[in-house]
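All protein chains of the complex are present and in place, except for one that has been dropped.
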């Protein structure tokens, strides 16, 4: 075990996998930094420091610094993957799926199906998402719901450094296209990461981070921390909560949710995205369809409001779910008879 | 009242509103057709014949034929709208939100909020969606769920020629950005359209197309017909269904759904899109949250599977919801105790 | 012309196969037997064949919505394609893709594409892969080629791809097939530059060529130069071929955008297959009878393919659910 930050787990896992497998290639804006400048390459190694030192080790053909052209970045990842490589493309902000969605949605997600199973597209699109930095409406979004809805993609949302390592390695070794979502507010989070160079976490297996029998709280990414804080608070009052960190939303561990709800009968979903047609509604609908007999109270959804993300500190924090809102939702679910 | 096709209702409403209001402008690929050819303008008037004759009447500054550049089309609509015009941009296929999503999602939807309420963006993005033509994975999609989830947009999905006229006129006279989704399989549908040149249908008011007390079926677009057929069949067995055509999904008429479920206690949602994080889950979640006390059975969702849209006739028809599947879902809901 | 008799026959066979394949579809579409959207390549055969005759399975191409010609030229199986267009589960894509999504990655054919302009970035990625794989024993790189129409060349993705190819010095080639129309719009309207499509590519830093796309020899010889340049590692290139689309954008297109007599003129003067026949027979490189023999063979191939497509297994509802993921 080694202690490291979430962002270091990203960088180190990529580094190790690039060492292990020549076909792994990284591309994106400023993933090298300094290209075409007097200062020279490696000025930065990604503005999130998630590719530091890769260029020095692996060179320009495997660590490809690109112009600001997200469609071409994702498209190139598709072409690399169809040609036998394992590209890891970086979108500096998940909000930039706006300028590259076609290549994600209509191209890499669908190649295998459209081609009748005759192709392999092991492309990873890493993207940095989430609020918490007052980066406002175009640099703070959490579009995991949109991507989860797209057949052909796998969607991964690690919460801890260990999960970053295990899930990213799994993603790199997977033959299907993977959306790998890194929450910017978690980058500095520290945690133990297993040393095993083959440490992987299979997709579709949720992590139970708190156990209790009164209520089920389902969350991803930064919302897991909110849920845990609420659960800890509730525990002081003798209220027990299962907190389920989904880890991957496609495939999603339906069983973990349904099994827990069967015991608790009450479900609270926490989602950083706006409320409509979202992961929150997806999970609530799952319960309404498949856990109906167990449900003892209306499903509670704690989400962002149906608004863009505001800039000011007061506004952003009012916008986001937080432990108090989660706690209130749990209490509401428990109060129902 | 005049009898006309759904596509004619689109074209005629635009024509009338352009006559009435100089600020209404149309833009898109081949909306004129024949530009730069020996044959000359008006070779086609839109490949869906939804802009026939507009160029002859209103000229090149108001009927703007564009290159194949969807980002620039939607972006230009944004710029026109911020400058006091009422642009109606056409995406020939809704699938092309892939190449223009940023301008829809991060620009026109958010201007007013980001600018603190100081701007007006009355842009309409018309798009042709839906399956039924064996047009396969990239020309058949129904991305209404994705767009409904985006704060700042209003999303309209007319089902009949009359609704086209009333809702499109409402959209043109609305000061917010509107996504206007036209189902390609409905274009040839005929129906009566009111002659009133000010006929509008307010957003957020669903239409009850069948009434019954045993089950609530919610649908949009082409799915309304499927729901109606199923309802008619069920009626023969004495089973009464409310069929709710939502008309607009943002804003959505929650009351109509909740009031009906309060009576029926059983809900079936029919959605042409894949199942995850979709409009279907949105409505199911609404019921799980706000109609829990009335629900007597698990919510049933009849949707496309979590796959891209296949080409072959047999595959596409297996892919799509149909009256039989709706009927089976209703019977399943009724069988539950 | 440095082509051997064999090469010429092969080129002719490929062009004629495309022509007959498409003419057949043209007829069948009228009967309603074929589902979906089908865009015919007739008239442009010399481009696909003149380009792809230089390639091996290790070179990649990315095609367009008008992709049959590219697929056939790159070696996709005729019967497999016909079955695909018929929507059979024996089709090259199991009936899931159809006309606009035919692919065969084993042949280096990375897919037709229903999204105009989507191909160029994918080709640049494939070219990056080729660059990473390095040169072969002869000091040559594998290449990746994107076909693009005169309409697709206005899509932002195509521009981004050109710049990125130059920046990364990838062995990518964009082949612009200027058939003068994107759907119903003339390229003179939609391509705003005062010059031509190639000149825009040149401004991006690509080396460019231009040639008559209805003249097989011109296409073939131009591509020889283009490929020499790119395979040697000199970076990406673009080439613009002036060509003709013999049918409407889609079947049923009234083609009101055509000039008077245009169809007759292009059929008479700009038919790449007629022109090929004329050139090679006049130059006594091949006899008319050699070509007639190919015609017969091709006619049989196509007839057999259609018969096989008609008889082939239909897909079932269960087939909808497979091939979404490799690993579920």
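Each chain carries a letter (A, B and C) given by its place in the written order, and its residues are counted from 1.
The definition used in the following text is that a residue touches a chain if its C-beta (ideal position, glycine included) is under 8 Å from a C-beta of that chain, and two chains touch if they have at least 3 such contacts.
In this text the structure is predicted, and so the values were computed from the model without any measurement.
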| item | value |
| --- | --- |
| Displayed chains contacted by the hidden chain, counting the whole assembly | A, B, C |
| Sole contact to the chain not displayed, among A:13, A:50 or A:69 | A:69 |
| Option from B:151, B:191, B:212 or B:321 whose C-beta touches the chain left out | B:151 |
| Full-complex contact with the absent chain, from C:160, C:240 or C:323 | C:160 |
| Residue in contact with the excluded chain [from C:4, C:30, C:193 or C:234] | C:193 |
| Residues of chain A (touch criterion as defined above) contacting the omitted chain | 29-30, 33-40, 43-44, 47, 65-72, 95-96, 98-99, 133-139, 305-308, 310-315, 318-319 |
| Contact footprint on chain C, counting only the chain that is left out | 154-157, 159-160, 162-167, 189-195, 199-200, 202-205 |
| Positions on chain B contacted by the hidden chain, ascending | 25, 27, 61-62, 64, 66-67, 69, 71-85, 87, 102-103, 106-107, 111-120, 151-152, 154, 174-176, 251 |
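We adopt the following convention: only the chains that are shown with their structure count from here on.
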| item | value |
| --- | --- |
| Most distant chain from chain C, judged by the mean position of its C-alpha atoms | A |
| Approximate Å spacing (C-alpha centroids) for the pair chain A, chain B | 30 |
| Length of the line joining the C-alpha centres of chain A and chain C, rounded to whole Å | 39 |
| Multi-chain contact sites of chain C, meaning residues that touch two or more partners | 93, 95-97, 101, 113-115, 118, 156-157, 324 |
| Sites on chain B at which at least two other chains make contact | 71, 95-96, 98-99, 136-138, 305-308, 310 |
